[in-house]
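Remarks on the structure that follows.
Every protein chain except one is present and positioned as in the full complex.
Up next, subunit A:
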Amino acid sequence: MLPLESLALGTIDALTALLMMVVNLLPDSLAAPFEYRFMQRALLTSVLVGAICGLLSCYVVLKRWSLLGDAISHAVLPGVAIAYLLGWPFFIGAFVTGALTSLGIGAIERHTRIKSDAAMGLMFTAAFALGIVIISKIATSTHLMHILFGNVLGVQTSALILTLVASLVALLVIWLAYRPLLLYTFDPQQAQALGFNTSIIHYGLILLLTLTIVASLETVGIILVVAMLITPGATAHLLTDRFTTMLAISVSVGVISAVVGLVLSVRLDVASGGAIVLVASGLFLVALLAAPKHGLVARHWRRWRLNQTSQT
């Protein structure tokens, strides 16, 4: 355990040093806050969370899993609470309740006449309520607020290690299983016909989603992590017709929103989670209006041009 931990700490130091080299290129007024250790930790956490959320967000958006992402993120709460009670790592509890909820949603959908949106709404609000009840019994309301809305400035080293490991695992899995994941997202029936085990891919993707959500808990919190799992991917989808480019744009949107949001939250003294999500939403709005092919302006321009040519 010890060599692993020192390895993780070494990686964190190296990544922080790398980030600080970039930060030092910025004007002093922007770079100044990052002289503090806690700001450096917050910066690294934000970059990592922005990157993995951006990566996963492409799959969430293309697979139409936005509501499922919302459901899992809420369902994580009782898991965190129970893990806290038992003294387990947060991730284990979060994963168990996240996975149970997604299984429950699937079971209700398959075996009753309840449709999937109602099944999701039902399961995740129930799990969330359970979480709130447990936490209200065992912890203070500030603690609850931090889980719900995140507090990136107060990130502990242990949480940073978790985020780092989660990011590496997500990156590795997406690299190793790139083709099965792409095919399952694009055309699950084709994946089946080619002999891929689609239930493993399905639950693997849910596992990755849960991992990402848990890793983002401290930064943006349970309620707003969903935004980071939808907005970067949706923005990228408006900007490109290539999947690899979409991954790259989505990761950039995630990282830029996380970093800019962090700086803004310090500057303006506002909640970090909210600031990060607002920056992401702003980027989406720009893409929505100005995307070269799928943006609103381009669409109206094309329609206008068509009208002009058809009249002459």
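Just so we're on the same page, contacts are C-beta pairs under 8 Å (C-beta built on N, C-alpha and C of every residue); 3 or more make two chains touch, one makes a residue touch a chain; residues count from 1.
The working rule: contacts and distances are computed from a predicted model.
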Omitted chain (choose from "PTS system, mannose-specific IIC component", "NADH-quinone oxidoreductase subunit K", "Ferredoxin-NADP reductase" or "Metal ABC transporter ATP-binding protein") - UniProt protein name: "Metal ABC transporter ATP-binding protein"
Option from A:L18, A:V133 or A:L176 whose C-beta touches the chain left out: A:L176
Selected from A:S66, A:Q192 or A:S252 as touching the chain missing from the view: A:Q192
Among A:K115, A:R242 or A:R267, the residue in touch with the chain that has been omitted: A:R242
Where the missing chain touches subunit A, by residue: 62, 175-176, 179-180, 182-183, 185-187, 189-196, 237, 240-246
